[in-house]
Structures are given as structure tokens and as C-alpha cells.
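What follows is a single structure, written as C-alpha cells, with notes after it.
Some chains omitted; the rest stay in position.
For clarity, chains are labelled A and B in written order, and residue numbers in each chain start from 1.
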Amino acid sequence: MKHFTGVADVTDLPELVKLARELKAHPQAHQALGQNKTLVMLFFNPSLRTRLSSEKAALNLGMQVISMNADQGWNLEFADGAIMNANTAEHVKEAAAVISQYADIIGLRSFPGLKDRELDYQDQVMQAFCRYAQVPVVSLESATRHPLQSLADVITIEEHKRKPRPKVVLSWAPHPRALPQAVPNSFVEWMRQADVDLVITHPEGYELAPEFVGDTPVVYNQAEALSGADFVYVKNWSSYQNYGQILTQDPAWTMTEAKMALTDQGKFMHCLPVRRNVVVADEVLDGPRSLVIAQANNRTFAAQAVLHQLLSQKHG
Amino acid sequence: MKHFTGVADVTDLPELVKLARELKAHPQAHQALGQNKTLVMLFFNPSLRTRLSSEKAALNLGMQVISMNADQGWNLEFADGAIMNANTAEHVKEAAAVISQYADIIGLRSFPGLKDRELDYQDQVMQAFCRYAQVPVVSLESATRHPLQSLADVITIEEHKRKPRPKVVLSWAPHPRALPQAVPNSFVEWMRQADVDLVITHPEGYELAPEFVGDTPVVYNQAEALSGADFVYVKNWSSYQNYGQILTQDPAWTMTEAKMALTDQGKFMHCLPVRRNVVVADEVLDGPRSLVIAQANNRTFAAQAVLHQLLSQKHG
């Protein structure tokens, strides 16, 4: 694993999940591994649970952590050959190379603008850092993917599944703001590599990018999709086709106990933060089906497994 | 002690002060206690000395510290059953539970709005975190109290008193901005548990909330109050009755050497930051009576004693 930006960077997913669960059982068992190693985390967008869980993961491994908000005043240039006499003050070539002088691993968060689909799906910030950094780069959510969240989700499903191959449903939910597709893209990409049967359900017009969906069944009837589900992953996203648009806020898509009753004692999942009684009813979130806090907890061990693997390689 | 939000959480104040003074004598004597324990500090309002002293205290105990400014972009919902389709993006139920996954102790700062007295005195943020967090919560100043400051003040008085039961005067001072009542509320609450004679003096209209004042003597004549004082704690606050209002900026209430001369070689105290020649004259602040830097120094050991007690319980 050179960088960690998506499931394609993982050579053996079951092994990574196994490592995460071992680290969860003994969080501080490998503190020598990170000794005198520094994780520098750059947040081009704000972060709460990603920052806390990643920092905790690094500290568990004995690493030093430096977190920086780069959300204001750091206008990077990405174009080759640019004459930088306007707003951009530093080229990503220098930025990535310089931070590599102080970091053993770079963590990076950068959201999409949701205005220009082509630009967003180039995942410019993440790709440029991967290209120019001299140390491994870990995605803390990019314009198109949120791989540490997805790995935590895989771990959570592995911990709670009651069948060898559970049915997992990704169910779109309404939301008053236009949100990125990074979490659902990533969830689909990881589930397709996991030992599950994945079904996606959403209103027409909310189809995710084809390169993420592949041959995953898409069902527009939510009730039909939920039938017999073991895990229901609820999430809003804005339209990919009508890029960045909110096409509907239809409350009929809100997850409720009545809908969860269609599942096979299905568990409820969400990456948080979640808007109560818009995305999901209180009754579900506060009930025994909800795995959201377990998911949040597994964020630490997802990050720790990735850092562990990157540090082990460096030592190898 | 489940949480630390006010003097009511302290079961044995003299013992806590004794612990703080022992830690001050040997700051790094208990580094094993905090090993692999994480203090997450969330600042809904800015902080300088509270952040530095609390972080130093935690590091002295061998803890890991993660500090986060939550002052922008994190709009929490507090109402049960809310339909979150407007400005609030996360319910405090999830926020507190999630942070509890990454923290062994949560530190929290949240100021009052000074618009709505009833709302402020519910101390909503602090109370909600105490309710929903799965780990101890330490107040780094709430809408109504600043207990780590008050504990530092108790320690400072204990160190500098020349009588078994000194006279302590809380004296209001003018200020160009409307300030919270958290520091004076808290000071009164703690002094009432300490072995001192407390007198409060302020212009009429600046009466603090009755539940804090209790039967403490209130004297409107500053000179009369100061007579024979061993410690003079000067502080501005906005009106509780005419909530959040500035009723006067009368410079006659500024603390001066002439007024300090009325005391029994009284010492001057203030929590800082202080506006020179508005709250207190240079001559007092720069003279031998001033304990303000000693108070600031004791902030570390107040925090360290509280963290020590919370960590010891967890180990017990």
C-alpha cells in the first residue's frame, strides 16, 4: 500500500479487517511501531470524528500527531506551468514535498465544491498530494471517497453479522442541504469487495456514478429493497446526474421503525452526523437496532489498521 | 466525582486543595496515571489560559491531549424530538456519545449568550454533555460557572493566607463590555465552601443570582466592604436582574492603592485577562499585593488535581 485513498489501495481486505479487530482488542500493543514517527493531518475542510479518531489511532500506535486546519488562506495551485500572479500562493508540488520533510505519513481532507462534476471527480487535491508527496498519504475524506469511514463500516458489519453473507442495503435519505457523494460512493466500492449482497435504493435521479455502482442492483422501491435486509445503511447524497442538486426532500424516504420492520431484524447504520427525524426517526436511532456509535468507535481502529500497515511497510 | 462542573461535584474540598498542592510540588510524579488516556477539549468559545493550563496539567499526568475549536460550523441540536431540517446538523446525543469513543475525559467550554437569562442558566451545552457523555466531563467554563478558575483561587488563598479564616471581598469593577456572571457566581459558590468570611460589594442592580449568593453579606459601600479584607477579588460582570446589561461604568469602582489601603494588607486577585486602569490601577497590578500571576500558575494544578481524581476513580 503506497497511499490509502480507496479500496483499490488495499491488497487484502479480510486481512486488514482482521488487523483492525486485533488492534481493537489491544489498542496499545504496538506503540514501538510509531515511535518518533509523525502523522501530519491537513484539513482543507472541517472535521470532528475523523480528526479525533485518526489522532487517537496514531497516539495508540505511539506516533506524534500534528493537526492543521488549512481551510483558510492557503490557496494551492494545481496546474502545471501556471504563472502564479493571481490568487494561488503555493504550488502543490512544493506544498506536498515540504510537508513530507516533517511527516512520516500525511493525512488529508478535502471536500468537493459540488459545482463542477468533472473537476470534483478528478479528486485534484488528493491526487496531487499522492503524486508529489514523498511519504504515504491517507485520505481523511476526499471529493469522491471516504475510505476510513467505509473500512469502519466493513469492520462493524463483520462484528454484527449473523449470517456468512448478509444482505446490505444502501438507502438514500432526504436532507435540507446538498451533500457530497463521497460516503455512498465509498460504501458501495468497499461493500463490493466484502462478502455481502449489496442493494442500492434511492429516488430516480439519484443514481451514483457508474464506475462506483458497477453491477450492483439498484431498486427504486425502498420497501422492496429493504425486504430481508440484515444491515440498512442510510445516507443522503446530492444528485450525480444533475450534479450537486437536491431533487427531492420527500419525507417518505426517511428511515422509520415501520420500514425497518421489513428487514430481517436489520441493523441501522449511518456515518454521522445525522439529522434526526429527517434522515432517520428517533425511534430507530435510539433503539436497539442502531449501530451508529459502534461505527464511530470503529473509526479509530480503521485508522489504526491503515497507519499500522503503512508504518510496517516503512520498517520492512 | 462523576463530572466536574461546580463545587457541588467535589466531595472533599480541603482534600482536593491538598492534592493540588502536592501535585504542584511534584508535577510529574504521577505520569503513569494518565498513560494512554486521552483528554479531548472542545472549545465552543475561545480560550487561552484555560486551554494552556489544562493541556499542561494533562501532559503532567502523562495524558494525551486533543484540543478542538468547535466555535464555528458545529451547530448542535439540544431539543428532544426535534425535526432537524433547519440549521442544526447534529444532536448532542450523538455528539457526546461519539466523542466519548475517543476520549477518557471530555473538557468543554461554552459561554452564555447574555440575551436570554433562563436559557443561559439552564447551562444547556454543559448539562447535555454531562447527560449524554459516557465519560467524565470537566467544565472549562460554562454559561454559569468557571470551576477550575475558582479551585485555582481557593488554592491561591490557601497558599497566601495569614490567618486561619481570612476575610475575602468580591468587588465588582467597571468594564466597557458586557461580561458573563460565570466567574463571580463560581467564586462565591466555592468561597462559601471554603474556610473564609466572604463579603460581596457592587453597585445596586448588580446582584448575582440568589442561588449563588445565598446568605453571603452584600454591601453596596465598597470602602465599608474592603475594611480589614485579607483578599480582594476584583471582577466585572453584567447585570443578572437587567440581564446582560451594563448599568454603569463608574470609575469610582476601579480598584486603586487608596482603596487597598483600607484592607488589612490585603492581596489583590483577578482571574485575568484584566483591563488596566479600568478594572484596576497599574499601581495595584504592578505592586507587591498582586497575586494574579500566582493565580494563573495555580490553574495548572487545579486542573491537574481534578484530572487526577477522575483518572484515579476510573482506575479504582
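In the analysis below, a contact is a pair of C-beta atoms (placed from the backbone, for glycine too) under 8 Å apart; a residue touches a chain by one contact, two chains touch by 3 or more.
The shown structure was predicted, so the numbers you read here are calculated from the model rather than taken from an experiment.
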item: Given 2 visible subunits, total identical subunits the whole complex contains; value: 3
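The criterion applied here is as follows: only the chains that are shown with their structure count from here on.
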item: Computed distance of Cα centres, subunit B from subunit A, in Å; value: 39
item: Subunit A - residues contacting subunit B, complex; value: 27-28, 46, 48-49, 51-53, 55-56, 59-60, 176, 249, 272-278, 282, 285-286, 292-293, 296-297, 299-300
item: Of all residues in subunit B, those that touch subunit A in their complex; value: 36, 38, 40, 64, 66, 68, 70, 72-74, 77, 81-86, 88-91, 93-95, 97-99, 101-103
